[in-house]
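Below: one structure in structure tokens.
One chain of protein is taken out of this complex; the other chains stay put.
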């Protein structure tokens, strides 16, 4: 049975390219993907994860307001009974120069993993495999062999 | 009888394009041209003007040291008995912003006319015609009709 | 369902009154008075005339600040020191969201503190009189450039305020800009804008309209952009617009860009009614720029060379500070002058590049497929057909955030750097055309010794900002970061 992941761009952010490519990468790796797209609210993440029994939630943010946009998200997930790993990635703070500080901030908010702006879909998929104890599928192994 | 003019670039200056084009323009206007070329000394100007009984001496300078290079030239010309109109043109002073001051400086040195960097051969030829009371030749009138 | 029919006079009047009632400055609009103001303007401020009678590409930057006096200074600077032939007035983000109250607060704060609290000129707040002061103070034609899905009030005020060119359209200012924009409703809003432009035109004031060609600015295949330009042109022409400037954003492959601009002009002239004068505008690269002014000048240079060969009627220039957002006025003017120098030097010589006509044929075949599909989806009506074609994905825009779009197609560069469809999604293209795209990408995959995959898309999105055209794999890594791509 395929693993369901929810992804989307949180807040008023309209940056769509990264999340579009991530969606394709996850589909290529045989995940079931619920892509909320850009400008998605916390409620949309929570509702989608609950409705589809998602095992992972991937939040993207590129406009520097991720901290405000994500505050309280993990409480809501808990209230809704969602038990999923949560990742966040992108440009998470305006003028970030110390990523370790940013990582600590978002780990404190409740995220299981925090990705820096240089991370690609490959890193996210590898992390999901580790955290959810999945194996790469045959077709996927071929696909990423390049 | 054609009118003889001496021209050249004075001092250590090696800027050759302007004087080359001026030479062609003067020949086209049917002057007899003695082109001393670049890096010509005061003595060379005086000797050439005396030897060829020149009616005009055209001095070019583009590297900003014209004042030093020309100081005393008119005394030498007088000593050698040269009776010619003298013009100077080019970038006559380093960082020139007030051309009227530059003009006054070189008129004081003895030049009959001082041309700014924007002047072309056409202006020099027109001035020679006025100062030497010459008429444009038939072929020349055709040539400059463009 | 929305239909491509001319808005009736009473309907126009009804909407006009309702729209003008949404903000106090709407009251300032008086059509007869507006006509008189336009008539009073010098001929060199007539946007359509200047653009349509030019002998070579005209240059236009983007620029907008909150305060009127500063906007006047900014435009004068770009005109005099940048040599801009046509000027812009870029509208702020609050106005684009119809949040005129927030724009007003931002304008007041800017006036008080001197620091710009808006990212553009709030034309609605400045009102008709403010716009007229801008128009009379600057010695060149000025266009309203914005990104407003519902631009009805903005159009009413700026056209009455003396502007004679207005950017945007129902697809190009909706699909690439926002998640929840109802496409049918947006078409209705733009029918009003275009009808207003048509009314001015009928009264002797030719309003130039310019659909926004670059769309998402991210590897948009030329045929998709051109199809949308033609559709927005058709919708505008129905409402009486007679001066249309169709747009296209540089992809960076010179052959494909020149071919696309030729196809854009040819198809525009073919599809649009004879009474419409079609011009074209070329946008210098709209994707991610290198974070370095020197390298950015290289990207601008490629745009200038492309413009010299393609000879569009207008070029929208970029500045070397593109990476960091809004440029200083000096950098904006520098982008204009770099473009001018290189474009002029290149235009004075013959530069006939092989392969342009073949690429143009391909683009035109694709574009016809897409336009045909729109008409089929609407049973002959282009408005209804557009809404349905976007629903089915027969017409689609890569990386469009809008829920009105299918969002299934994905582009990637081929081995020559031309933008192809890595995944055509549900686009209404012939199988043969889809196969051509697949074959081109297969050739690239062979060159790179990897299979065609989204890795290519991700790498391509970042390539130019990383100093390359094509996102080739580097070292062992085939993916690279994509997060700051758009």
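Letters A, B and C name the chains as they come in the text, with residue numbers starting at 1 for each one.
In the analysis below, a residue touches a chain if its C-beta (ideal position, glycine included) is under 8 Å from a C-beta of that chain, and two chains touch if they have at least 3 such contacts.
Keep in mind it's a predicted model, so treat the numbers as computed, not measured.
Visitor: With touch defined as in the header, list the contact partners of the absent chain among those displayed.
Guide: B, C
Visitor: Can you say which of C:162, C:198 or C:252 touches the chain missing from this structure?
Guide: C:252
Visitor: For the chain left off this view, which of C:78, C:142, C:246 or C:334 is in contact with it?
Guide: C:334
Visitor: Among C:187, C:405 or C:464, which residue is in touch with the absent chain?
Guide: The single option touching the absent chain is C:464.
Visitor: Need a quick check: the contact residues on subunit B for the chain that isn't drawn.
Guide: 14-18, 20-22, 24-25, 28, 37-39, 60, 62, 89-91, 115, 117-122, 142-146
Visitor: Suppose we count only contacts with the excluded chain; which residues of subunit C make the list?
Guide: Against the left-out chain, subunit C lists 252-255, 290, 292-302, 304-305, 333-346, 348-355, 416-418, 464, 467-470.
The working rule: only the chains that are shown with their structure count from here on.
Visitor: Could you state the distance in Å from the CA-based centre of subunit B to that of subunit C?
Guide: Centre-to-centre distance between subunit B and subunit C: 57 Å.
Visitor: Using Cα averages as centroids, what's the distance between subunit A and subunit C in whole Å?
Guide: 32
Visitor: Among the residues of subunit A, which ones contact at least 2 other chains?
Guide: Subunit A, residues with two or more chain partners: not present.
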